[in-house]
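The structure under discussion is supplied below as structure tokens; questions concerning it will follow.
Left out: one protein chain. Kept in place: all the others.
Chain nomenclature is as follows: A, B and C, assigned in order of appearance, with residue numbering initiated at 1 for each chain independently.
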Amino acid sequence: MSEFKTYETAWCPGCGNFSILNSLKTALEELGKSPHEVLMLGGIGQAAKTPQYISANSFCGLHGRALPAAVAAKIANEDLTVIVNSGDGDSYGEGGNHFIHNIRRNVNIAHFVHDNQIYGLTKGQASPTTAEGHVTVVQTEGNINAPLNPMLLALASGAGFVARGFSGDAKQLTAIMKAAIEYPGYAYVDIMQPCITFNKINTFAYYKNAVKPLPEDYDPSDKLEAMRIAMGLDDKIPTGIIYREDKPDFHKKHVLLKDGKPLLDQERDKGVLDNLIHSFI
Amino acid sequence: MSEFKTYETAWCPGCGNFSILNSLKTALEELGKSPHEVLMLGGIGQAAKTPQYISANSFCGLHGRALPAAVAAKIANEDLTVIVNSGDGDSYGEGGNHFIHNIRRNVNIAHFVHDNQIYGLTKGQASPTTAEGHVTVVQTEGNINAPLNPMLLALASGAGFVARGFSGDAKQLTAIMKAAIEYPGYAYVDIMQPCITFNKINTFAYYKNAVKPLPEDYDPSDKLEAMRIAMGLDDKIPTGIIYREDKPDFHKKHVLLKDGKPLLDQERDKGVLDNLIHSFI
Amino acid sequence: MYNILVGGAAGQGIDTTVSILEKLLKRSGYYIFTTRDFMSRVRGGHNFSLLRFGTEEITSHSYILDGIIALNEETIELHKDKLNKKGFILCDSSLEYSDPDLNIIKIPMTQIAKELGNIRASGSVAVGAVLKLFGEPFSYVEEVMTSQMKDKILEVNVKAADAGYKSVESLFEHLEGGFSDYMLISGSEALGLGAVAGGLKFYAAYPMSPSTAVLEYLASVGNSAKVLVEQAEDEIAAVNMALGASFAGARAMTGTSGGGFCLKVEALGFSGIAEIPLVVVDVQRPGPATGLPTRTEQSDLKFVVSASQGEFPRMVIALRTQEDAFYQTARALNLAEKYQIPIILLSDQYLGDTTACVKPYDVSKISMVNYDTETEGDYLRYRLTEDGISKRLIPGKTKHLVAADSDEHDERGWITESATVRNQMVEKRMKKLDGLCDELLEPEFMGAENCTTLLLGWGSLSGPLKEAVQTLNRNGGSYGALVFGDIYPLPQKQLKKYTEGRTLINVEQNATGQLASLIRGETGIACHDSILKYDGRQITGEEIVAQLLEGGQKS
Partner (left out) sequence: MYNILVGGAAGQGIDTTVSILEKLLKRSGYYIFTTRDFMSRVRGGHNFSLLRFGTEEITSHSYILDGIIALNEETIELHKDKLNKKGFILCDSSLEYSDPDLNIIKIPMTQIAKELGNIRASGSVAVGAVLKLFGEPFSYVEEVMTSQMKDKILEVNVKAADAGYKSVESLFEHLEGGFSDYMLISGSEALGLGAVAGGLKFYAAYPMSPSTAVLEYLASVGNSAKVLVEQAEDEIAAVNMALGASFAGARAMTGTSGGGFCLKVEALGFSGIAEIPLVVVDVQRPGPATGLPTRTEQSDLKFVVSASQGEFPRMVIALRTQEDAFYQTARALNLAEKYQIPIILLSDQYLGDTTACVKPYDVSKISMVNYDTETEGDYLRYRLTEDGISKRLIPGKTKHLVAADSDEHDERGWITESATVRNQMVEKRMKKLDGLCDELLEPEFMGAENCTTLLLGWGSLSGPLKEAVQTLNRNGGSYGALVFGDIYPLPQKQLKKYTEGRTLINVEQNATGQLASLIRGETGIACHDSILKYDGRQITGEEIVAQLLEGGQKS
């Protein structure tokens, strides 16, 4: 069996990131992946250190910029299983533009956002998902900006796989992750994760009490219903795969990739360069 | 009566921008604004030149960055009527992150996006709203990225005023603009605008045939219905105010601004500085 | 040598007319050099192209004209003073302009085109007329037009050219040149083609004048050349896509102009510390900020040599000519791979949009370097080595695991806070410069070996400087010029050899003399005087000569 080791981490003992890392390892192992086939990417942040803590190829890039690197790596070599793990600040704040536009691109990667509703690594400022009224070192009077609804944003931007997990529900999270990794396109999962050090509002107990898995018979193919659910009109936060749609991914639509040969292995036809040069004569 | 002159423009004769500019002038005049009370901002692009072509205070900033400058100008001086005119590339491409986050901020400005579904000034590359399959100088096989649905994106991001206009329907557009300028919060209008030079798909005739004003009795306060409409499931493109919600804007929520005194006119209490210095002793 | 100007408003078809004319003239043997001067607008305003052609190499544009093809009256007003005594003005009969001192040739272009059933063919009437005016045969028209336009409009355009040809008498005689087998290519196309030759697999960019020409060229050949060209949502995405692709094994490049370069600066340092090969093209235009979007300047040099926080090895290559643009781009991609560093290619609007004749590129001159494919035993991505270069494996192409990190890291690529490892890694990275410095290309020397005055320049001023030095020396001057291509790290051998005891004058297309300042900072050598131009229009060889002879240059 393939094995994904965990290395020593720099996370706080008790941090929700540990369970997310565990679920990820289990998911990869259950999918029968080998470490060298997998490329893990992150930006900068506590969550974004995940690629350093698991035995796989790793790419810890710039804050907010994991997605463009990830989709391009997948474009370069579709044989890689490409997974991004990053924080809510990284993914929705600094990286917000890449989030909405890579949904449009629909490259076959999985994106796991460790959403602790706070900036962890920089020690406790509001993130885009921090609740209104939440007092921090910077938001001294309580956050006055309406929190982003990432589920709704992803749906509105046209994502084909939209799910929500909770670090405290390993079984469900592992199942979601497996489905996301196997989904042929951009698969997005927002994972609620307690930050025990800097978020004293959205604690483990808070999430534990707030979440409710979607019913077994929930039909994730109805977009309008998914948006209704994502709007959060119900009193519990639904977890599970909220929306799933089958549609061609970037590779299937791109003339250079649709034949299935990885870009980096494609040889240029002989004479092409001469022809190009000749076209200027 | 106040008067908003038009200066000589560098737009192509026949461009949809002219009608938008006209509607804007009419709206401002009908609202009784004086040029010096109005601050017009744009990024870079054909649409973004609008502030140069009307007699008002003007700020033509960086490509994609009109919104942050605009909201900060309004924060600095709420007596200004602040309006952003910019293109689809400027607003949703380069400026996408500012778009979603300024919706969260909800500062009282109006944002008019001249959406010609193309990059005009740079001569015809796909913009975020360019249709799938549209062939351009860069998208030589036709655009394969799913176009952004800006109405839905704005709604999902929590905008309180979401409308769509068409440059060819001056009457409706003027009315929408007036409502947007008067709306106390971030008011967003996507305006369909033919680019006669670089977009041969979404022509005046195309839009003319595609649009359909929302029914008179349409209730813009139902968000789920607004999202359904914005999803574009109906065969016509609805125009008008799709969603409108009354909620406190940034100024009402901010402890320094809620009393209504413009920030730039606020005097610091005497002795504050001494106290601050003293707090370190 | 002849020189004609084609001018009018944006949208009047100057580009098409010029592009057919230059191809026809090359076909008939001429050396071609065509520059483009246009405004940042799509319709209206005033644009023009200068088409210079002759029987020897031409390296600069010139404002001394043999003819003006005026698509509107403004063109005549603006440019008539530049006409030679023998010079003509060709325009449509509908223009009311008249001046007994000028040789104005009016032909009913629009009317002819209208009669032929396609008003847009009026440019072809002008093409035909120009051919005749310069004593050219009509024979290549059909061949060249076939390669330039869609079948259905071919016939009417050929007819229009024929009508134009018949409507005037010859004024100049045909000169016999040997350049019909040369390429005719713009700097930006040459850059794109060089990238293809250098093994490019992935190009990501966001449109920005004047760099868009590179994006569009690559997009046009991507399918056949197997280069995936992706338009990014912004420049930050573009450069981070290039890094992701490069890390994953697809040779990658990104391109932009000043403002877009700003947004890529953070990623330069990431390429530096994570040792991911990256080539970034900056096609310069006048700044600051939006500046003059469609014009030219050389004012990003100091910016790009030190852009990004912290310190890491990098290389900056200034492209001088349509030849450089090809070979140096190919070389840059391979050096980036070899040293695992970011390389910046500096072009500018002048070079990028100017078409010139060049000898067909010889692909065998390019030395290709590839990433490593496998390694025995333990693999350390950032292994400390003698020359600072560690084996670069590609993730998924080996059983070993490959890491990249923008934090300081150890040999495995894992985050470290160790002071010792930090020092080792800084030194490892900087050591790569030793190897790189050994293979720097010295600046090109042109002119008289024993000159008394040495002009210093870089990049696209190469051509105007070459013409200036030739003119000056032909008239008894004692001038030389050193023109930098590789510019950072700064090659110093020629500099030390040629500057000694000479009057040094830097000639630059900027306001502060950035090359002079770089040279002084790196070598202590100070220039005595400078010729600086920063109005967005490239200086000509003739202007350099005039400024030197009048001694009016600023110091």
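Rule of thumb we're sticking to: a contact is a pair of C-beta atoms (placed from the backbone, for glycine too) under 8 Å apart; a residue touches a chain by one contact, two chains touch by 3 or more.
These numbers come from a predicted model, not from an experiment.
Within the entire complex, contacts from the absent chain reach the displayed chains A, B, C.
Annotation: of C:Leu102, C:Cys262, C:Leu384 or C:Ala448, C:Cys262 touches the absent chain (contact as defined above). Touching the missing chain, out of C:Glu115, C:Glu155 or C:Glu408, is residue C:Glu408. Checked against the full complex, the candidates B:Lys25, B:His98, B:His134 or B:Lys223 give a single residue touching the omitted chain, namely B:His98. The chain that is not drawn here is touched, among residues C:Thr59, C:Ser122, C:Gln231 or C:Thr290, by C:Thr290. The missing chain, though absent from the display, is touched by one residue of A:Pro35, A:Pro68, A:Gly87 or A:Gly120; that residue is A:Gly120. Touching the omitted chain from subunit C are residues 39-40, 45, 236, 257-259, 261-263, 265-266, 268-270, 272-274, 284, 286-293, 295, 297, 299-300, 302-303, 305-312, 405-408, 415, 417, 419-420, 422-423, 426, 430, 510-512, 517-518, 520-522, 524, 526, 534-537. Seen across the whole complex, the unshown chain contacts subunit B at 7, 10, 35-37, 39, 41, 44, 49, 52, 55-62, 65, 68-77, 79-80, 97-98, 101, 254-257, 263-264, 266-269, 272-278, 280-281. For subunit A, the residues in touch with the chain missing from this view are 10-13, 44, 46, 60, 62-64, 93-94, 96, 119-123, 125-126, 128, 137-141, 197-198.
The rule is simple: only the chains that are shown with their structure count from here on.
A separation of 41 Å divides the Cα centre of subunit A from that of subunit C. Spacing of subunit A relative to subunit B, judged by their CA centroids, is 30 angstrom. Counting only residues that touch two or more partner chains, subunit C has 222-223, 233-234. Touching two or more other chains at once are residues 93, 96, 128, 141 of subunit B.
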